[in-house]
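Removed: one protein chain of the complex. Kept in place: all other protein chains.
On to chain A.
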Amino acid sequence: MDGDIRLRQRLAAGDDGALRQAYDHFSSLVHGLALQVTRRREVAEEITQDVFVHLWENPYAFDPSRGTLRTWLAMLSHRRAVDWVRKEERQRRLLDAVEDAEPAVPIIDVIIADETEVRVRHAVAALPQRLREAVELAYYRGRTYRQAALELGLPEGTFKSRIRTGLRCIADTLAEEESAP
């Protein structure tokens, strides 16, 4: 195997043999780390692919004067795996919270714990009106689900389903922002 400096030169020079070489040497390491963190085989496979595509597309991002390619790839894999787990956790917490009829802690606090309030408010503001008013009553004006449903003249079931849809939209918006470059 070429040294890191030469391998990077070959990657920069568009030599796909260098990419094959890097993959053959480091894909088990990258995959293993991603699997350890995500515990999902297909997710680890996606992350492995992303890591090597990233290396190929950004050959200058890796700087051999700062560390080895092995460490750089391992860190990239670990970071992507942790990001995936965080996103999953956030979505699960949201859905779990919605399942409770009356959340002890407003769900919006769960989101704010992770995200800045401004981003959440933007996401709320971007909701279609019927979803937005449901979310605002329940989480910004402190109504119980029952009170809020009454105020809007809706059956409680319908109100809850609007809340659920609204929160999913917010979670999706935040997740998209996060994965944007």
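Here is the rule we use: contacts are C-beta pairs under 8 Å (C-beta built on N, C-alpha and C of every residue); 3 or more make two chains touch, one makes a residue touch a chain; residues count from 1.
In the analysis below, contacts and distances are computed from a predicted model.
**Q** Which of the following is the UniProt-recorded protein name of the chain this complex doesn't show: "Maleylpyruvate isomerase family mycothiol-dependent enzyme", "Fimbrial assembly protein", "ABC transporter ATP-binding protein" or "Mannosyltransferase related to Gpi18"?
**A** When "Maleylpyruvate isomerase family mycothiol-dependent enzyme", "Fimbrial assembly protein", "ABC transporter ATP-binding protein" or "Mannosyltransferase related to Gpi18" are compared with UniProt, the left-out chain turns out to be "Maleylpyruvate isomerase family mycothiol-dependent enzyme".
**Q** For the chain not shown, which residue from A:F52, A:W72 or A:Y145 touches it across the whole complex?
**A** A:F52
**Q** Decide which residue listed in A:L19, A:L94 or A:L167 touches the omitted chain of the complex.
**A** Considering the complete complex, A:L19 is the one touching the chain left out.
**Q** Among A:R6, A:R86 or A:R146, which one is in touch with the chain left out?
**A** Candidates A:R6, A:R86 or A:R146; residue touching the omitted chain: A:R6.
**Q** For chain A, which residues reach the chain that was dropped from this view?
**A** So the residues of chain A touching the missing chain come out as 5-6, 8-10, 12-16, 19-20, 23-24, 27, 41-42, 45, 48-49, 52-53, 56-60, 63, 65.
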